[in-house]
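For reference, the structure discussed in these notes is given below.
The other protein chains are all here in position, but one chain of the complex has been omitted.
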Amino acid sequence: MINPTVVDLSRLQFALTALYHFLFVPLTLGMTFILASMETVYVITGKQIYKDMTQFWGKLFGINFAIGVATGLTMEFEFGTNWSMYSHFVGDVFGTPLAIEGLMAFFMESTFVGLMFFGWDRLSRGAHLAVTFLVALGSNLSALWILIANGFMQDPVGASFDPKTMRMQFRSFGALVFSPDAQAKFVHTTLAGFVTGAMFVMGVSAYYLLRKQHREFAARSFRMAALFGIISSLAVVTLGDALGRLDFLVQPTKLAAMEGIWHTSKPPYAPWKIFAIPDDKTQKDLFNVSIPYVLTPLVAHDFTSPIPGVDALEHSARAKVIKGIKAVVALKAYGTTRNPAALAAFRANESDMGYGFLAQRYAPDQDLSKITVQNLPSIVQKAARDTIPNVFVEFWSFRLMVLLGFVFVVVFAFCAYYSLRNELEKHPLLLKAATWAIPLPVLACEFGWITAENGRQPWTVFGWLPTFQSASSHDVGYMVFSLVGFAFLYSLFIAAELYLMFKFARLGPVQHLTQTPHAPAFVQPALGQPGFTDKSWADNSWQ
Amino acid sequence: MTNIIRILALAAVLALALMLAVVAGDFGPWYFAWLVGTTMIVLISVAGAVLFETQHAAGDTPYEHSAPTET
Partner (left out) sequence: MELYVALKVTWALLLGILLTGLAIMVGMDMGVGTLLRFVGRSDGERRTALAIIGPHWDGNQVWFILGGGAIFAAFPTLYATSFSTFYIVMILLLFSMIMRPVAFEYRSKVDASRWREAWDWAFLISGALPMIIYGAAFGNVLQGVGFHFGWDGQYYQNESFIWYLANPFALMCGILSLSLAVYQGGAMLMIRGEGVIAERARRYAICGGAVAALLFVAGGIWVQFIKGFMFAQPVDPGMAATPLNGPLVLMRTGAWMNNFHIHPLLWLLPALGLAGMIMGSFSLIARKPVLGWWLGAVAWIGTIFTAGGAMFPFLMPSSTTPSESLTVWNASGSEYNLGWMLVFAVAFVPAILSYTTWAFRVMRGKVRTETVIADEHSY
């Protein structure tokens, strides 16, 4: 018997730890490339101020990076600790990108980040620049592999279910890596990170410009960040559109919830809702303002494709649930008896297996074989209703994300324009807006995560494995223990993080320059004869 | 001799880049867009800074004209 409370607590814990981790990730993705850009200018022009910029923003980056690394540890292990059925079911294909992420990305990022911070006096300019670029590449490659893994959850390609091992087996590496969902999501997410990084650098620089502090330093940082941000923010919107179309093609339930489409309409009538208060219970809007004939071309990119609404999706899910129940009953028989007839029965309804799992929670004693003609309709009804994610949450998280996305385009456009004209200080309101906008991209990223993952519900692997089925069979007490601990530790971390961020951002770069005479932390070996001055080194064989 | 090696090495890098571009272009259009786009974003940001230095040298910026090279 699966305990619904444990599943809910596991979901809560995963959502909280993932959302928390994702507070820090976007800034890392963007800041690394901004740091690399700044250092590129330093190497090209040889002007010291660009080195100072790289180091100062690098320090703020480091404060953020530490928590990103720490909370990332949780994510790597949480699949195993809390989602055992999920890990067993898809580990053969889902684990692979995670392992490759470690091999290809984490090692690169983490090894070179140490050299980036501490190697200034030990590496040539060119070598240090290469190190900084490798950190940027490494952190973005880790985004690539985790999003390839996530792409599989959204649109499971490259694997098929094997009744012998009771799990999804990896079939095509190419299909997994080049999955359209993974591709678009990778670009969308990293660009969102670029926007976050650009907004951070620009906002803090705007704060200095407003206070007429560190003006030369701030004006240059502002210029670079604004240009970085304007292109990134335009591109992030483009990719958002691409993702919307993908959802239309492979996750119609997500799209219906995002746009709050309760009923299928004759194309191209489908209205685009500017504002609505969707009510999931009655499947109606309590209130809405909408423009007809907009959504079809917006989502489908044509005027003839119908956009399925919640009613049609639920209707088609019912048939799948009925077939799915047959599939799961046959699968269970095959699993315990290895009877070829049962296997044949399973094969007949294989593609709807996931919908059978979905019905399991409503069956008597969670046992599908106990379903009778009498209780079948109500079970099918409930399971089909479950295939629709929470529309209110989906609708609003999506809308807020999109709204913020357009706000960023506007803010960056003005900022880039006035920065290029060197007239920033004539527009204090703009500078103020830029400062206050610092946390907004992070917020948009969180809404984006909610849109993507709430819209995936009720599945962990879309169409194949329900979330309800995926969790570990823990006691409630276990979950309370870990939740309390995470809440405590993560609260301490964020308090320390914000304290240090504000402290060092307020302190600013000049203080930082006068306090540090760039003293090398380590004793340099004599130039040209590596290590020979140092006896302990001479007899070792690291190399 | 060193020139030949250098040319060969550059040719190898070029061939690798072309292969990557062709594979990415064929199977992963968005990956290709990311490679090109990120490079472009970095370069435009760098170009903005270089432009700033030009404007600064020409006296087009509101900042006092002292080369900020303290160390």
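List of remarks:
All chains are identified by letter, namely A and B, in their written order; residue positions are counted from 1 within each chain.
Here is the rule we go by: a residue touches a chain if its C-beta (ideal position, glycine included) is under 8 Å from a C-beta of that chain, and two chains touch if they have at least 3 such contacts.
Bear in mind the structure is a predicted one, so any value in this text is a computation, not a measurement.
Taking every chain of the complex into account, the absent chain touches A. Residue in contact with the omitted chain (choice from A:S316, A:N339, A:S473 or A:S491): A:S473. From the set A:Q48, A:S110 or A:S265, the residue in touch with the chain omitted from the display is A:S110, counting the whole complex. Set against the missing chain, the residues A:T5, A:Q169 or A:S378 yield one that touches it, A:Q169.
The chain omitted from view is touched by exactly one of A:F287, A:F481 or A:F502, namely A:F481.
Think of the hidden chain as still there; on subunit A it touches residues 55, 59, 62-63, 65-67, 69-74, 76-77, 79-96, 98-104, 106-108, 110-115, 117-119, 122-123, 162, 164-167, 169-171, 173, 332, 335-336, 338, 469, 472-474, 478, 481-482, 485-486, 489, 493, 496, 500, 503-504, 512, 515-517, 519-525, 530-531, 534, 536-537, 539-543.
In this section, only the chains that are shown with their structure count from here on.
Distance between chain centres (mean CA atoms), subunit A to subunit B: 27 Å. Those residues of subunit A that touch subunit B in the complex are listed here as 33-34, 36-38, 40-41, 44-45, 47-50, 140, 174, 177-178, 180, 183-184, 186-187, 190-191, 194, 215-217, 219-220, 223-228, 231-232, 235, 239, 242, 419-420, 422, 425, 513, 517-518. Of all residues in subunit B, those touching subunit A in their complex are 27-31, 33-34, 37-38, 40-42, 44-53, 55, 60-63, 67-71.
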